[in-house]
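Every protein chain except one is present and positioned as in the full complex.
We just call them A, B and C in the order they show up, numbering each chain from 1.
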Amino acid sequence: MNPLRIKIARLEFPNPVFVASGTFGYGQEAADLANLSALGALITKSIGAQPRRGNPHPRLFETTAGLLNSIGLQNVGVQSFIQEKLPFLRAQRVPLIVNVAGRTIDEYEEVVTALEAHEGILGYELNFSCPNVKEGGLEFSQKAEVTAVATARIRKLTKRLVIPKLTPNVTRVSEIARAAESEGADAVSLINTLTGMAVDIETWRPRINTIVGGYSGPAIKPVALAKVYETAKAVNIPVIGIGGIRNWQDAVEFFLVGASAVQVGTANFVDPRTAEKIVNGLQEYLERKGLASIDELRGGLRVEKRG
Amino acid sequence: MNPLRIKIARLEFPNPVFVASGTFGYGQEAADLANLSALGALITKSIGAQPRRGNPHPRLFETTAGLLNSIGLQNVGVQSFIQEKLPFLRAQRVPLIVNVAGRTIDEYEEVVTALEAHEGILGYELNFSCPNVKEGGLEFSQKAEVTAVATARIRKLTKRLVIPKLTPNVTRVSEIARAAESEGADAVSLINTLTGMAVDIETWRPRINTIVGGYSGPAIKPVALAKVYETAKAVNIPVIGIGGIRNWQDAVEFFLVGASAVQVGTANFVDPRTAEKIVNGLQEYLERKGLASIDELRGGLRVEKRG
Amino acid sequence: MASKIVPTQTKGLYDCRVLSNDEVARGIFLMRLHAPEIAARVQPGQFVNIKTQPHDSDEIAPLLRRPFSVCQTDRNAGWISILWKNVGPGTRMLSRHPIDTVLNIIGPLGKGFELTDENAAVALVAGGLGVAPMPILAAALHERRSSFTVLLGARTSAELWGKEELQRFGAQIRIATDDGSAGHRGFVTELLQNWIKEHDPIASRVYSCGPMPMLERVASICSAAKVRAEVAVETVMGCGFGICMGCPIQPREGVEQFGRYYLACLDGPVFCADDIRYESTSH
Partner (left out) sequence: MASKIVPTQTKGLYDCRVLSNDEVARGIFLMRLHAPEIAARVQPGQFVNIKTQPHDSDEIAPLLRRPFSVCQTDRNAGWISILWKNVGPGTRMLSRHPIDTVLNIIGPLGKGFELTDENAAVALVAGGLGVAPMPILAAALHERRSSFTVLLGARTSAELWGKEELQRFGAQIRIATDDGSAGHRGFVTELLQNWIKEHDPIASRVYSCGPMPMLERVASICSAAKVRAEVAVETVMGCGFGICMGCPIQPREGVEQFGRYYLACLDGPVFCADDIRYESTSH
């Protein structure tokens, strides 16, 4: 029996280590560097209804142990995704989750509807960090009501997994997660990037084109762990932990605070084999600790007071 | 004319580089390592109405480019502060701001009232990151209404500077800042620590005694810059920037996004002379750039689109 | 016409031993790496993406890899070289490495120069570290028996590298330095203008690498003279192989590019000079 096997709703995944949206392209680009079939799941770059060219240069800036990005959801659009990307992904032996982006709830619906007609997709991760045009650019998951409505409307469209992906840029992420759970989400994933910025002190220009951008990487791991911990205590659906994961030790921390699975993001840029290495590391760790499965790790944090 | 001179309300400060609450003790401990009279201002460790012993070990954990802490507001209490600490601080030639903590608004009032009777204090920084017992432990500045009420009640008690210090753990920090401004705050300072955590994967215990704690240091700088930028655009009172500042280059970034002054926190532990070094670095930078004063730097971010 | 994407199915991820790492001009270093798989496959203008910490180091900074053009390749001996200069943390890290340090490298990456079979007159135009991809390009041209000229630009003679190396492949060398300490005093693009006068535009071909402003100048000179030119750009990269979308290059107005940006790491780093816009691309 595979000790790393996990379930989300009724679906099984070979292991709990996924690659995060926007950090593994559409799979093809990394296929000759990484072993796709070693991934617990592959989550695509966010797909919108129409192709988007994204933001101008500069889109990336490396900070101390972190990365600022403003890709601007550049993507090929759902139709070319179906024609150009999906066939390749379907041919791989890797569980596929498509990440869906939108500026309106209608756009999320449009994308999901288009994808429903095609095989080989286990579920949809809803990128609720997108700016909501109806709410003056507030991220969808910065409001519990919006999160609830959007989740409910997508839930109606599909029997596949519906996994809202939550922004950390809120006061109480657990309240947003509960709103998603109450409307039928199968799981929630978090965190998406923190809002961050950096300035070039010689040119006085922002380091990235959008002034503020998404902050990721090892520097955000402590924040991500706290948000996942808060959320896992508050909901009964699986929580997929994301944020600064570079190695199996990082992953174990997320499982201990209550994550059912994890996603590797920025680390893929440095080593596209990170997820596979984490899977191997977890296996050895379970053996060393004499644990029969990853479930025995989940939420195992020992919080009794000491001293 | 001193190019680094700044004003908050009607009060002048010799330079805009302060040391942050809880990272410079009560001044005395660092007095023989750092030149106190070089500081723009010294902000004391948070003072409560009663002495507090704080949290048990472990209180600190070093993460990648950051620090987790759970000191638990250990402090001597306002009365012993007045008797044991204030005389020394008054004897120094350093502008003094006392940071006030409380579990209820009454406690903030009690501390400020006690301090009003004593000379040598320019103002009060209100640590609104304290857990509010009336709100089930929510930080005071996680709610705009609470921030407004608390600010208004302290404002009534004093003609000295009232500077609410805001938590970054909110959806829109600028709304909280506006609430403080509307009730007569002379300035706001941010950010206090982000909520973060870390886990020992061998013992399965949290790395600090309170499970989640305050995250500080270089790793949080991009988040702090974004919050200060958001706030400086939204209010007309000075914004004091805090978060991950280690050197003059970091400070310049904060001024460019709109900060009127900055505070050095965690970096004091590594080098208690950091603030003085920043002051010198700023002086040279202004000269090199041919700027007459720090005001010419403030908000100088160039945001016109390019490309 | 739009540059086409060359399938990168041949890239790999390798641990490579540092064979040498010497200062070959003031502040400029040549690092040779044992990388037989890359050496065997790399095309002129392609690059490698290097994790600057030793492969077994747990230092986090620099977080991302750093891209470097392949400068030379020796298929038989199984090594490649990169030419680098210390400009920040990543390159400072490279300066730390003694011989036998093992570095993790991804490559070969990107789309290289399109070599002409026609025996056209060829000029290689390099500014500063833009000389990096020229030796491997010169070697390839040499193999095809095409004669060519290299126009080398640098701030000063002390920072000039490549003369001997390029002459080995029968290149004619012309030099320009800002301070006149070697060759023509002025810009390498002035040498290009002269060279173009001497040749038949239709039968001429220019390959260039260097700072964006210089490439922009090369592009306008060549399009004015109707000379076909290719330029290798340097932009900040997150991954180097197409998964981060962090390396956009603006197509020039009118260039058919399905309303999207080029990605420097997939569609480039070599582009047809008149396909792209030359905004500053260093962060």
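To be clear about the criterion, a residue touches a chain if its C-beta (ideal position, glycine included) is under 8 Å from a C-beta of that chain, and two chains touch if they have at least 3 such contacts.
Computed from a predicted structure; not experimentally measured.
Undergrad: In the complete assembly, which of B:R5, B:H118, B:R153 or B:R273 touches the absent chain?
TA: B:R273
Undergrad: Identify the residue among B:V17, B:A38 or B:A65 that touches the chain left out of the display.
TA: Checking each option in B:V17, B:A38 or B:A65, the one touching the absent chain turns out to be B:A65.
Undergrad: Of C:L19, C:I60, C:V102 or C:A182, which residue touches the hidden chain?
TA: For the chain that is not drawn, the touching residue is C:I60.
Undergrad: Tell me which of B:G25, B:G120 or B:G281 is the one touching the absent chain.
TA: B:G25
Undergrad: Provide the residue numbers of subunit B that touch the chain removed from this figure.
TA: 22-25, 29-30, 32-33, 45, 51, 53-62, 64-67, 69, 71, 74, 200, 207, 217-218, 246, 266, 268-273
Undergrad: Residues of subunit C in contact with the chain that isn't shown?
TA: Touch with the absent chain occurs at residues 59-61.
The criterion applied here is as follows: only the chains that are shown with their structure count from here on.
Undergrad: Which chain is in the middle, if each chain's centre is the mean of its C-alpha atoms?
TA: A
Undergrad: Farthest chain from subunit B, going by the mean of C-alpha atoms per chain?
TA: Between subunit B and every other chain, the largest centroid distance is to C.
Undergrad: Centre to centre, by mean C-alpha position, how many angstrom separate subunit A and subunit B?
TA: 33
Undergrad: List the centre-to-centre spacing of subunit B and subunit C in whole Å, with centres computed as mean CA coordinates.
TA: 48
Undergrad: Could you put a whole-Å number on the gap between the CA centroids of subunit A and subunit C?
TA: Here subunit A and subunit C have centroids separated by 36 Å.
Undergrad: By the touch rule stated above, which residues of subunit C touch at least two different other chains?
TA: Subunit C, residues with two or more chain partners: 60-61, 250, 279.
Undergrad: Could you pull out the residues of subunit A that touch at least 2 other chains?
TA: 56-57, 64-66, 218
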